[in-house]
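Here the complex is missing one protein chain, while the rest keep their positions.
Labels for the chains are A and B, by order of writing; each one numbers its residues from 1.
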């Protein structure tokens, strides 16, 4: 009896839960209302069957409960009933399948007038490419990817005007069908925006695609929907759907492959002059000054310095009210006039001699920290040497007080929350791995034990035994 | 996957047809007196024979899938450079055919209770099989020597994988063969040997067939 009641309550409750719960499809923002329709059809059909079968089950359980004075009825088969049920089920299934196949037919055939965007997935970052004026993508291949050529562009005339967007922020014009051409630099990924409904895996070594028409102006979050390693959950991006004019203006500002190739590299000599301002706090050799809360700069890679200076200058870093020291840095960053100035000063800092930092903090346990650090190692390197491809800066050799402060800033969203700081966003997610202050101290204690590469390189003796 | 699906379709059609013949016109709920039939299968289908048949189905599935993977990889990748099959394989194939023939003769000898011919058949069959395996190893070595490495091209990798899988199956067979030989040395009569010799012979024929298919596949693609 109780089981019959339970079956009734659960069956009816499940259906009510569907109607009453706040959790359902995200607001639709693309042309794929038809996908939602197929979901609705399926929900109605399956809901009806679910109720019918379970309520009948409950009825049977009550009606034919055990009775000593009764025997069950012996009926091995009932051909007409079985055929009838099979027939109805088949019809129901066909009713579900037919609309599904129709919509799939539309899903696999992008319209002729769709414009194209290439989405490139990598561990754990998105970037994008537009075909440029000629409307054709230049050839690209994973073999050709290196630090200077992150898209793996092959020397192809069609690729010269391709517009490359390295940050995971994309704009799309509203009401224009777009074909997303997908490829991956390393493992499988899947570009998903819940509101667009459509998604597809990206597979290294081949391209795949899907298409949709964004219909609602707004901002949408990209998440990765195919397990791609440790930071799968932190592989985020953003698509802004805007009016055509806004899109055109934005696209016009983005550099083409040819333009990027022509950018002058940072000039250390020019940077030396600019660095004079920095030296007041960060020291003449970039050795840092804890008393002034100025971290060590020597030993950091130019690409990282460039990015951070850019963030300070634009206000994406150092504008949070609790980031006191970041706020102090901002005015100095704005002194750098343009991109070239930032590149120059970064290039200069990269040339500064790296001195080992002294450990100042006590209390962290490097052994426990080593276990914490295995998460960090995926982007920042096993030795904390920094990995350009994963956008993880060097950690080894940074002063511990600075590391601790920044980790706490990330944990509490004081740094990295700005919408134009995608790697900071990512680092906020990753910093949650450090569940308390002790975890932060431990991992910092471990990082201070990591070898400091450039110094080591000078110190290595030729016959050095590797441990 | 077409290859595998065809294989499975054949398997399932056979099985389904057999089952159909047992279930059509049967009214399972009707009780009947004891049947006179002693076992459920014809007497010729002894447990070891049925077991071997099932195992061969499993092995066929394994080879069919590997061949499917071979054909799919050929189609999916763009880096397939066909491999010049070493001429030595023709000699190896001949060895395997002779091994199979010898084991067939051993089987007949066991049926006719001819101990001397049984022993000869077993020894010759095993000898040719070992020759085949050594020949395959030599072919691998030749390829390596010619600079055709496993990792260089998927065609090479598949050549090594397919031949290795086949040789592994033969080695399993040789294990059973050596046990039979051992029992024969210990004085088992040909009649007692019959079940195991017949299984060996059937298994060898199967592996010969598989090798034939693999060889043709390697030659034609």
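Methods note: a contact is a pair of C-beta atoms (placed from the backbone, for glycine too) under 8 Å apart; a residue touches a chain by one contact, two chains touch by 3 or more.
Note that contacts and distances are computed from a predicted model.
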For the chain that is missing from this picture, which UniProt protein name fits: "Oxidoreductase", "NADH dehydrogenase", "Amino acid/amide ABC transporter membrane protein 2 (HAAT family)" or "Cytochrome c oxidase subunit I"? "Cytochrome c oxidase subunit I"
Could you list, sorted by label, every displayed chain in contact with the chain left out? A, B
Per the touch definition above, residue among A:287, A:308 or A:390 touching the missing chain: A:390
Which residue among A:156, A:201 or A:240 touches the omitted chain? A:201
Residue of A:169, A:282 or A:372 touching the missing chain in the full complex: A:372
Going by the touch rule given at the top, which residues of subunit A touch the chain that is not shown? 1-3, 6-7, 10-11, 14, 17-18, 21-26, 32, 34-35, 38-39, 42, 45-46, 49-50, 53-54, 56-57, 60-61, 64-67, 69-78, 81-82, 85-86, 89-90, 93, 96-97, 99-101, 103-105, 107-108, 122-124, 141-143, 145-147, 182, 184-188, 190, 192, 194-195, 197-206, 208, 219-221, 223-234, 236, 371-372, 374-375, 378, 387-390, 425, 428-430, 432-433, 435-436, 439
In the complete complex, which positions of subunit B touch the hidden chain? 1, 4-5, 8, 11-12, 15-16, 19, 22-23, 26, 28-35, 37-41, 45-48, 50-51, 54-55, 57-58, 61-62, 65-66, 69, 72-73, 76-79, 150-151, 154, 157, 161, 165
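Note that in this section only the chains that are shown with their structure count from here on.
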Measuring from the mean C-alpha position of subunit A to the mean C-alpha position of subunit B, what distance in angstrom results? 51
